[in-house]
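Working notes, beginning with the structure itself.
Complex shown without one protein chain; remaining protein chains in place.
So that you can tell them apart, the chains are marked A, B and C in the order they are listed, and the count of residues begins at 1 in each.
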Amino acid sequence: MTLLLNIALDGIAYGMILFLVAVGLSVTMGLMRVVNLAHGGFALMGGALAHWAGADLGLGFWPALACAILGTVALALPLERLVYRRIYGFGELQQVLATIGLTFIVIAAVNRWQGSALLPVPLPETLSRTVDLGFRTLPAHRIAVILCGLGVILGLWLLLDRTRFGIRLRAAVDNRAIASAHGIVTDRIYMATFGLGAALAALGGVLGAELLPVDAYYPLRYMVLFLMVVAVGGMGSVTGSFAAALGLGITETAARYLVPDMATFAFYGIVILVLALRPQGLMGRIA
Amino acid sequence: MTEGLVVRGLSKRFGGLVVSDGLDFDLPPGARKALIGPNGAGKSTFANLVTGIHAPSSGSIRFDGADISDMDETARVRLGIAKTFQITTLFTGLTVRENLRLAVLERERRGFRLFCRADGDPEVEAEIAALMDQLALEPLADRVVERLAYGQQRLVELAMTLALKPRVLILDEPAAGVPGSETHLITDAIEALPADLAVLIIEHDMELVFRVARSIVVLVAGRILTEGTPAQIASDPQVRELYLGGAHG
Amino acid sequence: MSRKPLAALAAVTLGLAAGQATADEIRVGVVAPFSGPFALYGTQFRQAIEAWQATHGTRAGDHEISFVYKDSGGVNPDLARSLSQELVIRDRVDVLAGYVFTPNALSVAQLATQSETPVVIFNAATSAINAESPFFLRTSYTLPQVSAPLADWAYAQGIRSVVTTVADYGPGIDAETAFSEAFTARGGAVTDTIRMPLSTTDFAPFLQSVRATGPEAVFVFLPGGPPTFAYAKAYAENGLKEAGITFLGTAETEESNLQALGDGALGLHTAYHYSAAHDSDANRAFLAAVEGLGDDAAPVNWASVGAWDGADLIYRMVEAAGADGRAAIEAALGAEWESPRGPVRMDPESRTLVQNVYIREVTRNPQTGLLENAETGIIATVGDLGWKD
Partner (left out) sequence: MKRALPFILLLAGTAAMYLLMPYNLAFATRILVMGIFVLSIDLVLGFAGIATLGQAAMYGAGAYAAALFAAHAWAEPVAGLAVGAAAGAVVALLSGLVLMRASGLTLIMLTIAVAALLAETANRARDLTGGADGLRVAFGPVLGLWEFDFIGQTGFCYAAAVGACVLGLLALVARSPFGLSLRGLQSSPARMAAIGAPVYPRRVAAYTLGGAIAGIAGALSAQVAGLVSLETFSFTLSAEALVMLILGGTGRLWGALLGTVLFMFAHHYAAAADPFNWLFAIGALVMVVVFVLPGGLLSLPGALKGGRHD
């Protein structure tokens, strides 16, 4: 019984971290249909900025997080204008390559700026405590991540389904020409959405750093993980990514408890199984 | 005695939406039938059901006495049921000649041959030349398809479909998107089709329909409204209502 | 394929080799990662060598020594071998050095033997490497060398039950085997062996399992970098320390990522052959030499000291034998000197250093305020315990 609780708890905590680090990609790739391999690059920007703000400027965790998110968005918007705007209409492979190229440049830049060692962001006292749950303890940080993940999914749902922005975004994505004809300024919508994706990437990079530590090679190390979550969840579905992240998180955690040395097989096995049976992903729309 | 294509009670549902509803339809050899109807009547879905792109929800499709309802698209093409697409679908990066060569080679089931040249068979090349001659495509033979005018692409698609030596030919809006000055190319080509070929034309262009069809089927909301000769259809009050009453013509 | 060019080229090469013997300049080729996630190794190697040359000059005996560096990226035996070959044939180096990863080191075995080029391995720590060529020398350590003494120490501390948690790949399993054998030989019990996938970053499940088993200590082996960082965090966060489960590690608290671990690392026990906090004149001289390179100096850890001692050994070999590979190996075997890690001796049989293994505990240095591996004692002076001839 304790084992089941443990699996559920650690699985949800891990899944929520997967969701947080992948949700930005779910927005840029899922909604905007850009295979954005540079997602990890934006998360890295966030992590590096937070480390810099914390270690070099001496800011606390929360100001450093704000600095990371704002800084990443400030870097992402010009990139959207200069690079991404030109690749929206490309084929998948071209998008993969262009964004891989961008990723290399981000890695090299961070490497030059901060070196290749780990870039930790020390947690504040409130998050580094452990909380006693009775049957076991859990780091406060994990609880914060779970709450944050729930907040993000709720916020995105409200934003995308309940606001004019969301309606316009979906209209813009579904048919750019018609949306323009109806007076929707698609360029601005795309830019705002991309900024949102970058902000979420930075948030995920910093909050997820306890489990996925940030260093200059972060984007390459975890690129496949992000992509898997979004692909399994289904393109165009933030809820799908949420389900996929939790599902994969709980599956892999269960494997780690029960058959530790098979955990990698379990992860990729599930991915292949889901994608073979449902190529459009758990909640993806059929293209 | 060849009976050609026989469709009975054919229905197709997408979720709760009934797109084809109990259709009965015959297309014997040598037929020149047209399928008309307003947008959303289920004309393209019908074509896709017959060619095997969609599987029917119920009903049967028989061809020359054999039930082909469960066959996939490839198998039906190999039986001789071929179609052109509503929106031209070609190998855009290849030349006209290569497009036709590909079609002929696939018809001959040579697609898995690895160690001979694709352009090495004089008989195949002669057949390609004849096809291009038939549709006046020779001057364009070595041009890449994506740089041709749309009407020319339409002709290439028709030539490719004829290269399959079909016994049933389904033309899904052959004149759609073709400029008026080029429509005659299409009409002439259809009129010159072999006499024993069964042809089904799905078309909005009434001029073209009345010129080539000997029988017209009117489809409305997934059901057959009526069927008759062009003259009968032209004078049918229901049809007049449908087409003059504001729906697309 | 004609035999003629082969013969011609062989003649050229031999001619070059003949010319080399009399030449004053001895060249050493260093193959290591200078780019990618493992670039720190290359930087540390290069800085240790530059520090050595800055303090000891560039002459050994009658010979001028120069170093050439080649970037092997990460684990890439094809590239490592091709670079080494180019170094030997085109750059005419007399000694090869570096090699962080086992496959990369293994890939030059045939080349070393055929060309009689000594290879001084600064890092790669799998015991079996040196059996592949008599021209391999190693100035780092082997996994059994540190894991087995750690088991002895744990037993001596009264620890009787241990769970091992290692990354599920070659080095991890070697470490697990060495530790378990030594610990059970003493009479201790390994109550569970957990092998964790290499790509794992979430260690909470494994450590919760350990906690449920309730051993007196947990032995760990992981590759350096992010996994080690995440494991040490998870150890602190899952309350193993409070549950009285002692942490037994080796390289997990190495200096380049130590500060990033933060207070959670305090009190972690490791057994290892080098700590930057080692209290000796040789170590202070070494640290000063690296610091003397300027602001760009990377943190000093075992990789730096492997290269420093490697340079030391290469100087000894060159002084004794010049460019003669066989004689150089002869000169190296049995060599003894005072290294920054303590006294060392090149074991003639395993061609790996015989050295002290220290037990260390992570503490905060009251003067600098930084975390360090404080040595609390020598557990053993051993050679390569995994050597099988």
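The definition used in the following text is that a residue touches a chain if its C-beta (ideal position, glycine included) is under 8 Å from a C-beta of that chain, and two chains touch if they have at least 3 such contacts.
This one's a predicted model, so the numbers in the text were calculated from it and none came from an experiment.
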Among shown chains, those touching the left-out chain: A, B, C
Sole residue of B:Arg78, B:His204 or B:Arg223 that reaches the chain not shown, by the stated touch rule: B:Arg78
Residue in contact with the excluded chain [from B:Ala55, B:Ala118 or B:Ala149]: B:Ala118
Which of A:Ser26, A:Asn111 or A:Ser128 contacts the chain that the document leaves out: A:Asn111
From C:Gly98, C:Pro171, C:Pro215 or C:Gly322, residue that would touch the chain that is not displayed: C:Pro171
Chain not shown, touching residues in chain C: 1, 5-6, 9-10, 12-13, 34-35, 39, 42, 70-71, 74-79, 81-83, 85-86, 88-90, 102-103, 106-107, 109-111, 114-115, 126, 128, 132, 168-171, 173, 197-198
Touching residues (missing chain, whole complex) on chain B: 51, 53, 73-74, 77-78, 82-83, 85, 89-94, 98, 101-103, 105-107, 110-119, 142-144, 160-161, 163-164
Missing-partner contacts on chain A, residue numbers: 29, 35, 83, 86-87, 90, 92-94, 96-98, 100-105, 107-109, 111-112, 220, 224, 227-228, 231, 235, 261, 264-265, 268-269, 271-272, 275-276, 279-281, 287
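Convention: only the chains that are shown with their structure count from here on.
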Chain contact topology (line, ring, star, complete or other): other
Approximate Å spacing (C-alpha centroids) for the pair chain A, chain C: 36
Overlap residues in chain B, where contacts from two or more other chains coincide: none
Where chain C touches two or more other chains, by residue: none
Contact footprint of chain A on chain C as seen in their complex: 36-37, 39-40, 168, 194-202, 204-206, 208-209, 211-212, 225-226, 229-230, 233, 237-239, 256-257, 260, 262, 299
Residue numbers on chain A that touch chain C, as the complex places them: 2-3, 6-7, 10, 13-14, 17, 111, 116-118, 120, 122, 130, 136-137, 139, 141, 210-213, 215-217, 220-221, 252-253, 256-257, 260-261, 263-264
